[in-house]
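Excluded from the complex is one protein chain; the other protein chains are retained at their positions.
Moving on to chain A:
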Amino acid sequence: MLSTWQPSLARHVRLRHDPVRDADLLLLPERVVVLRGSAAEILRLCDGKHTIEAIVAELAHGHPNAPVDHEVPAFLERVHIQGWLT
């Protein structure tokens, strides 16, 4: 994955908090994805400005003992393959 990649959510994907279920959701055509763990926190940083490195750094700051170096890029790659990130 390019280190210069500044991911942003695809145009047809919407990220929102659902206060009724107290959950973060991705809304897509014919589909709702319930985000677990830090998924929403990571995707909120996908604003087209943060690089992967910057996103990892932000997460590492909030989760000092988590294996974010490996897990955050792997998660973003999975979401990218789904077509939800550009």
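Criterion: a residue touches a chain if its C-beta (ideal position, glycine included) is under 8 Å from a C-beta of that chain, and two chains touch if they have at least 3 such contacts; residues count from 1.
Definition applied: contacts and distances are computed from a predicted model.
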item	value
Options "Branched-chain amino acid transport system permease protein", "Phenylacetate-CoA oxygenase subunit PaaB", "Monovalent cation/H(+) antiporter subunit G" or "PqqA peptide cyclase": UniProt name of the undisplayed chain	"PqqA peptide cyclase"
Hidden-chain contact residue, picked from the options A:Val32, A:Ala54 or A:Ala74	A:Val32
Interface with the undisplayed chain - residues on chain A	11-12, 14, 16, 18, 20-21, 25, 27-30, 32, 83
